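Can you read through this structure? Questions will come right after.
Of the protein chains in this complex, one is absent; all others appear in place.
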Amino acid sequence: MQSSALFSAVKINPPPARVKALYTANPSTVDDHNHMAASNPKWAQKTITLPPHRRGCHLITPKIVKEIKQDLSEFKCGLAHLFLQHTSASLTINENYDSDVRDDTETFLNKIVPEGRSAPWKHTLEGPDDMPAHIKSSMFGNTLTWEFSSSIPITDGQLNMGTWQGIWLCEHRDAPTARKVVVTLNGI
Amino acid sequence: MQSSALFSAVKINPPPARVKALYTANPSTVDDHNHMAASNPKWAQKTITLPPHRRGCHLITPKIVKEIKQDLSEFKCGLAHLFLQHTSASLTINENYDSDVRDDTETFLNKIVPEGRSAPWKHTLEGPDDMPAHIKSSMFGNTLTWEFSSSIPITDGQLNMGTWQGIWLCEHRDAPTARKVVVTLNGI
Partner (left out) sequence: MQSSALFSAVKINPPPARVKALYTANPSTVDDHNHMAASNPKWAQKTITLPPHRRGCHLITPKIVKEIKQDLSEFKCGLAHLFLQHTSASLTINENYDSDVRDDTETFLNKIVPEGRSAPWKHTLEGPDDMPAHIKSSMFGNTLTWEFSSSIPITDGQLNMGTWQGIWLCEHRDAPTARKVVVTLNGI
């Protein structure tokens, strides 16, 4: 294995305050004294333990928002990152209104990934639902990242997501267990 | 639901300038005075409205690059993040040369997610293509993140992506509509 450095990484201690708007839509938000103080780079990292959910797709936007709402209010602009610390469940962003969409998605996942005696899996020691769960986890993924900014009101289901977007936890195992999600907020 | 803080988040106002290269490939880029001024953390966030595209996979690298090229030039190193604010279309990075690859991918998606009378979906009120569109959106995802650095020329299709990589918008609905993509640049 070879490695090559593409770019010199730097540890930065910047000189005193200067603020420049790359996008000039709302210059008044960056050039007053209070906002400048609030514009320092910030990091917040937190683990949220979700209670057990039955197998299927579940809208968890309200639970996530409740946990990060107060901290989000300290940011003007940035990225929120969610990481599910499991390999038999998924996080995805999809439709937030009709629960049939979640049910139909579960139907699709079960249709596309065979389970039971006819399935070709070698990894069966942890039950017939385990190997399919791993596959579904890689299909839908276990990380999410989305933008936020103070110009979008932070309310359930918003977070600068689209009007109809929500955060889903897809539980792929039959036996529900608590699931840990690490949330990282990074912004100014 | 339980929550536990894994790490203390900090709001940082760092002391005066010190620069240290973690990777030493190009130290001259970090130790002169001008570059230090350019090495402060920067954030840029913008919404791009893509015009309606017909159902299928489309290469949109030139459109995205055109919108962010000028701002990218202000960064030396960082991450670009794209977030599609819709649940019936996808963003993915794939082959940028042969349009047959995009057509074959659309063929695959239609083959794997059934549509029409024989499909098992409950969510049908918004048309036969709607529920399949939601599933395809979670399969391919709606976010992209990739690295950029000033050592890679920012030209169409590059952006520190691989030679053959491009950004695709996959439109999963029959009726084309404009699609909003939030772009966030974060770096130094």
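Each chain carries a letter (A and B) given by its place in the written order, and its residues are counted from 1.
Please note the rule applied: a residue touches a chain if its C-beta (ideal position, glycine included) is under 8 Å from a C-beta of that chain, and two chains touch if they have at least 3 such contacts.
Since this is a predicted model, take the numbers as computed values, not measurements.
Peer 1: Among B:Thr61, B:Thr87 or B:Thr105, which residue is in touch with the absent chain?
Peer 2: Going through B:Thr61, B:Thr87 or B:Thr105 one by one, B:Thr105 is the residue touching the chain not shown.
Peer 1: Quickly run down the residues of subunit B that touch the omitted chain.
Peer 2: Listed in rising order, the touching residues are 4-15, 22-23, 40-51, 63, 67, 71, 74, 77-79, 92-95, 98, 100-101, 103-105, 107-108, 111-112, 139-141, 144-147, 149, 160-165, 168, 182, 185-188.
Peer 1: In terms of residues, what is the contact footprint of the unshown chain on subunit A?
Peer 2: Subunit A touches the chain not shown through residues 1-7, 9-27, 29-30, 36-37, 39-46, 71, 74, 76-77, 81, 83-87, 112-113, 120-123, 125, 131, 134-135, 137-139, 141-143, 145, 149-152, 160, 180, 182, 184, 186, 188.
As a working rule, only the chains that are shown with their structure count from here on.
Peer 1: Measure off the straight-line distance from the CA centroid of subunit A to the CA centroid of subunit B, and report it in whole Å.
Peer 2: Subunit A and subunit B have C-alpha centres separated by 15 Å.
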